[in-house]
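A single protein chain has been removed from this complex, and every other one stays in its place.
Right after this comes subunit A.
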């Protein structure tokens, strides 16, 4: 059965059918189209799967029928269901003789299978055969499949043929062959390394399509290795010049722009080749300037090319004139009403400020508008820009804004990203310690455990190491303010675990250091934390260790330790804890409290978290003791592996190893808890604690293991010489190596970074200047915005500079306007004028300037075509009447006044071309008849109705013209 719906059109097109479709298929498509929900759609598809499973296995299915089945399979997978039961039939279909059936088979296979699928091997043979076909369309179909299905191993099977096809007389084949080669290069560069010269050759192909396609592989090649392609600069420049001079076929024009997509690709390539290369860049200046001048900024595509020009200009060796043009375009983008253009403008600004940072000032208010825009995409883009232009003078405003925004959004992925950016900026540019700590607190409070635990560790390290290189006073102030803020924050409910760890650690280390708070204040708070977050063992562990430190400092300072009752009950609870780690900490705390001041000071020195720990792994200090023991008749130590009869013990080695570590309570480890995977945070371990952090290992952390378990036996601890054997501990924690030096090198690098942040001299100068400037020039701008601008753009425009810029912009834009009109023929100008009237109101989303949606060019040739079409259509419709099928068609329209013939007459009368249902070729101008066309919808509907498919009232959208 022929598809009636498109009957009229296909008749006029002169091509009949070929796309055989049964009522069953039409019903399926229609029911999918009318499904009101995804659930309903799913039910339809599940039914269809059942039907197809039965049908497709029937014997002797005619190939047209099979083709339809395969397309139904495509539908099933497209809608998210598994159609693997039919893959093999798609594979079989690629063997078919009919081109259409074969290509459908290839299409289905490329949609269903990835290059590693087992069935691919069955297709390689067919592809090989098809690549040799006399019919160039078969060759093209095979080349399409090559790009999608051939993997690294099968490349050699088709490579020789593909290379041969590079010289095929048909340009379509050459184009696809070059893309196949490109695909091989993407998958396995070495497989085609000897064929790279072909890409250069095809660049000079006399067909613009082949040349344009060749730019894709060349772009990839140049991205990987710029220097080998510097010689091509001249060629690319000359191609771009020819394109802008409209030397390419009109067929490549798009909205009056000559081959814009090729221009864009060329500009991308030039940007790569000219980057940091003055000589290469100088060859490009003229042509890039030409592109700038010739671009029509009233169309989307013109702006797309202009944007690419800016990218190119900001990548190649700077040229003042081009940079000026770029800045002008950016200001036009930013001033536009279109969000798309503003977005592009913000992006372009981000690129250009790398070269000329001062241009950001000209656009400060536009940037702030974008920042406050309700459109989220634009807002994010603007934050990205702010991130790029952060310096010590504006970091406070930017980070504060970022944090506010971070709090307001729900997308965890993006929240995490912004949080880490805040941290990065704060670490890099923080103007004061106080501010830094406060910013970090906010980030932690609001993003909680989304933030990488590394950030918490960094914060602890920063507080421990301090900012200033030698300024101890500043460091202790920083710590005091941290302690103070943490004591306040602890009042908040539900703090994230990572943040609590930081708080406990800092309180333990520095809680009593400045004498502001007494031990009972701090220990009380720590007990509260342990109690409030009793389900979080990690936090509890931090809290207990912090308690131990506070008590140790008290003992060392010679003060009486008076344990709070809540602390005592906490201890009692933890001594019986199921967590061996917590239990051990509690025992250790108990042990420490029983020691004398001297011993405590030795094992728990105050503020020693940054000291390096030296560990004598060989326990050489015990040599004398062992010697003595052996002399007394003791047995020498035999390594476990050499001992007879302990093989079966080997399994427990890891756990039991602690027995040989003197002084560690082995009973605590007797019941290994594989679930607890304690980790030690990097670099900030105080010499005397083990801190379990149940987080994945970060590669950078693994090299640091300053682990010194606390001897819980007072007599052992008292011995100054005693060092613990750590092998067992290390195994348990999975630490491969131990390099104490790294922590020092880390700290120095950190300090240098922070040292740079201290420079914030210019800020005061700038802000005074700004207030003057803004008072003078931005009277109508709200005070808040001005303030924001002032703080963001610190060194704002000098008063005398602003008007000059404004003048320049307007002058340049009028200049551009003139220029853009000059090369245009009067015809084009006319089309611009008529454009708004032709614009269908519902065509565009995104609120671009309406002119972008104007129909294609209005060149005289096409106008002729329109006239011809119209007459042809009329005659086609007439001849249809005499054709055998025509009575039915006419009957169809009997009840609607919308005959094919009638419509075209009406169109002719109105003098505008119309995309009527019967028009085969597109009309270059979509005239006033554009817009929602109820006639067409009716017509289409009645056709479907006629075929017996149920009425479409459920989803009339299906019939709406996309372009109207």
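Here is the rule we use: contacts are C-beta pairs under 8 Å (C-beta built on N, C-alpha and C of every residue); 3 or more make two chains touch, one makes a residue touch a chain; residues count from 1.
As a convention for this text, contacts and distances are computed from a predicted model.
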Task = Just go with whichever of "IBH1-like N-terminal domain-containing protein", "Ubiquinone biosynthesis monooxygenase COQ6, mitochondrial", "Sedlin" or "AP complex subunit sigma" UniProt uses as the name of the absent chain.
result = "AP complex subunit sigma"
Note = The one of A:261, A:285, A:317 or A:435 in touch with the missing chain is A:261
Request  = Tell me which residue among A:91, A:123, A:213 or A:589 touches the hidden chain in the full complex.
outcome  = A:213
Task = Check the options A:119, A:157 or A:172 and report the residue that touches the missing chain.
result = A:172
Query = Hey, which of A:47, A:114 or A:408 is the one touching the hidden chain?
reply = A:114
Hidden partner interface residues of subunit A, rising order = 3, 5-6, 9, 13, 15, 18-19, 21, 26, 29, 32-33, 35-38, 41, 71, 74-75, 77-80, 82, 98-101, 103-104, 107, 111, 114-115, 137, 140, 144, 147, 172, 175-176, 179, 182-183, 186, 209, 212-213, 216, 249, 251-252, 254-255, 259-262, 264-265, 300-301, 303-305, 307-308, 311, 340-341, 343-344, 376-377, 380-381, 411, 413, 842-843, 845-846, 853, 856, 915-922, 932-933, 936-937, 940, 957-964
